[in-house]
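Please find one structure pasted underneath; my questions will follow.
Rather than the whole complex, this shows some of its chains in their spots.
Per-chain numbering from 1; labels A, B and C assigned in written order.
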Amino acid sequence: MPTLQTRATLAEHGVTIDHEGPQEEEKDSNPHLLWSRIRYQCQDAFSEFFGVFIMILFGDGVVAQVVLSNGEKGDYQSISWGWGLGVMIGVYVAGKSGGHLNPAVTLSNCVYRGFPWRKFPVYIVAQTMGAFCASLVVYYNYYSAIDTFEGGRMRTVPPATNATAGIFCTYPAAFLTRTGMFFSEFVASTILMFCIYAFADNKNVGANNLTPLCLFFLIFGIGACFGWETGYAINLARDFGPRLASYAVGYGSEVWSAGNYYFWIPMVAPFFGTLFGGFLYDTFIFTGKSPINTPFMGLKRLVVLQGRGSASLSRSGAV
Amino acid sequence: MPTLQTRATLAEHGVTIDHEGPQEEEKDSNPHLLWSRIRYQCQDAFSEFFGVFIMILFGDGVVAQVVLSNGEKGDYQSISWGWGLGVMIGVYVAGKSGGHLNPAVTLSNCVYRGFPWRKFPVYIVAQTMGAFCASLVVYYNYYSAIDTFEGGRMRTVPPATNATAGIFCTYPAAFLTRTGMFFSEFVASTILMFCIYAFADNKNVGANNLTPLCLFFLIFGIGACFGWETGYAINLARDFGPRLASYAVGYGSEVWSAGNYYFWIPMVAPFFGTLFGGFLYDTFIFTGKSPINTPFMGLKRLVVLQGRGSASLSRSGAV
Amino acid sequence: MPTLQTRATLAEHGVTIDHEGPQEEEKDSNPHLLWSRIRYQCQDAFSEFFGVFIMILFGDGVVAQVVLSNGEKGDYQSISWGWGLGVMIGVYVAGKSGGHLNPAVTLSNCVYRGFPWRKFPVYIVAQTMGAFCASLVVYYNYYSAIDTFEGGRMRTVPPATNATAGIFCTYPAAFLTRTGMFFSEFVASTILMFCIYAFADNKNVGANNLTPLCLFFLIFGIGACFGWETGYAINLARDFGPRLASYAVGYGSEVWSAGNYYFWIPMVAPFFGTLFGGFLYDTFIFTGKSPINTPFMGLKRLVVLQGRGSASLSRSGAV
């Protein structure tokens, strides 16, 4: 168990480079079965899919319950709870793929923790599809309640009265400037990545088996402290997947145009935020393997990569 | 301690097949005493009875306090807390029987984790009796308060004004269609089982000794995110036991007829939900022993069972 | 560390019988110092004193803040938080004496877990004094706020308008009968003891190092689910100590006469409740050393005790 535990914790943050090696026979108890072989090949995709699926079920579910019941069955704090525990339980579900649940976290792991770049597209697709599907489940679960709330079959987007599109994806507060929107998402994503790396750093205190619980507190905190202005998407998959779903079920093109085409900000800002958060942590605290801890702070690495390709990175050890 | 801990965690999810073997002498320190022998024979029943008893004391207790004090001594979030911690503490109490606390979880463990089928009826009866008795304790504890709230000795069922029957069992929201009711209970039960199996899966992250705490978050989340429409019974024992009790103390036949005879949905839907949740987890994530990880996804097993009986399943190892 | 941890956990529930043996030299690093010798002699008293002190600081403190700020700086749920974490942190403080914090828990440990009877009076006095002193600190900390709330230097007791005596000790809800009061305190105390023994039982799941956290949830739950009617004193020290303090600072004799001389119920009922809770747990779940697990369910022990005295109980091993 300790071995497994440690490996899972490492995997969670993308530092298990030879992912395929010793885990192989354990991962698949019946290699002679077709489905077991398929599952083994698709383990990362399934794992991220269901991790995000669970996260969005709880996250969009709690917003739906609070909004549609007019705050009778929950308040803003319930929303912090829902997203916090959604991420926590999602990480328990998605442990086999490292529990990223967020393309921006995956990117940061690729850059700072030697996570294989070739997995990046798989992760981003699986995460987005998980969010897409989960928001459909939430939609159909609350179908009658949405009808009742909207006052009929129409589906509207904020700032319309009785708008319910905010259940699925985020829309910014009215007073924000464009810079303010970007800055808010950027700050929240920076905090997210900085703290995740702190939890995972065993040369620091290290959260170890409490990591999922710490993520609950982290997400709760981001929601309670930086969640008002833009709704703290801080995650392409979490925002784009459900936005697409809400478009698909008939919320209209306002899901894209609302907030002066706000939709691209939660798709882009988190990547910059997590990269900056990882940069800060590795520069000022982290002493393990990281491009920051190489000559010229990893810029040399960029040159190396051009010559050798990213896959060889993992084999080269200390880079 | 680690040995005990591990065994308890395993037992919790029905995978300890030779339950009677090495535990025997530990379980009963004084085998020459009559009562110790009785307790040993009835350990599963006592354990599930008191686990559900504690769960319902907290769960029905918190609803009573919130409803009867008109929200002065708690709000919807208190209810999420009460049910969440009720399940958490119930699992600590009922560890010796695996802490199922829910017939649908027991069924799923029988199907997917080789839990002995012969124990199923024992568990379901003990669980339902625990819920029945606990709701009576809640009823008599809040007897004067119910009198004050109802305005006399009458006892009424929602949607009556000042109805108090909702303290004991669940009644659906008015806007729901019959399909919506079933779907809501089904979805919540699916999430329940899927996440429990994730917590218990040591090839995944694995919650280990944090499992009861994780269950707190899981139940809290189901309450906060999917609890409004039907009251998230997701448990035959939790709903039927207290419903029977409320009928017994004089709430009248409306406890059965309310919501167009809603009462059977929380009795039936959870079984389908947990079976589907277990199916999803075992199909896409789980690599341990499960009928899904056998030829023809366990359908072959159904044939085998007819020939050999279910008890032999555990002896055959990999099935 | 594991050794210490285990010992602390055991001590917490009064099962360390030869308490004085191997701990001696560790407990006191400088035996040649006068104060170290005194502290060693009084360790139990100091430990329980400060454990209850911290518990009441948080518990009475949160009620003061919620009441005196008219609910602006907290609500009923804050009160559940305050008492829950007060007990949790109190147990961390009072680990050296077992963290009973409650005379009724100490009594139950004497009866069911072989805790030395000679310590009982020491514990009850230390606990009550801790509560008395802590409530004075709360009183003087909120002195100006109480003046502002009461509208002058007077001090009043519920049901007076603007009464503040409820900050310190409990007063029952108006609608309760005398039987209802006793029953409510009895039920809450039974739950308390039953669950504590479940957390401490390593043949069950066992909370181990999570025990203080579990106590947080337990006390939170009792407050949220059974806290309205009588204010869940469930503890002689917690109620009598602060009641005496409020009498001393001038709340008048109504602190005793209010609720038809309610004050004796939280002094008496918890003892019956914890004894019953311990009886239930030991009868139906516990298989370790307990008088219940002896011939004639411990009744024989009563006879033995008359002959040998309680202190010898611990030496006799299996009883």
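Simple rule for what comes next: a contact is a pair of C-beta atoms (placed from the backbone, for glycine too) under 8 Å apart; a residue touches a chain by one contact, two chains touch by 3 or more.
Model, not experiment: these values are computed from the prediction.
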item	value
With 3 chains placed, the number the full structure-file assembly comprises	4
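Going forward, only the chains that are shown with their structure count from here on.
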item	value
Arrangement of touching chains [line / ring / star / complete / other]	line
Copies chain A and chain B - rotation angle from C-alpha fit, nearest 5 degrees	90
Chain centre separation in whole Å, for chain B relative to chain A (CA means)	31
Averaged-CA centre spacing for the pair chain C and chain A, given as whole angstrom	44
Partner chain B, residues of chain C touching it in the complex	6, 76-77, 80, 173, 175-177, 180, 183-184, 187, 191, 194-195, 198-199, 202-208, 210, 213-214, 217-218, 220-221, 224-229, 280, 283-285, 287-289, 292-295, 297
Of chain A, residues touching chain B in the complex	1, 4-5, 8-9, 12, 26-30, 33, 35-36, 39, 46-47, 49-50, 54, 57-59, 61-62, 64-65, 68-69, 72-75, 77-78, 81-82, 85-86, 88-89, 91-93, 95-96, 99, 137, 140-145, 147-148, 209-210, 212-213, 216
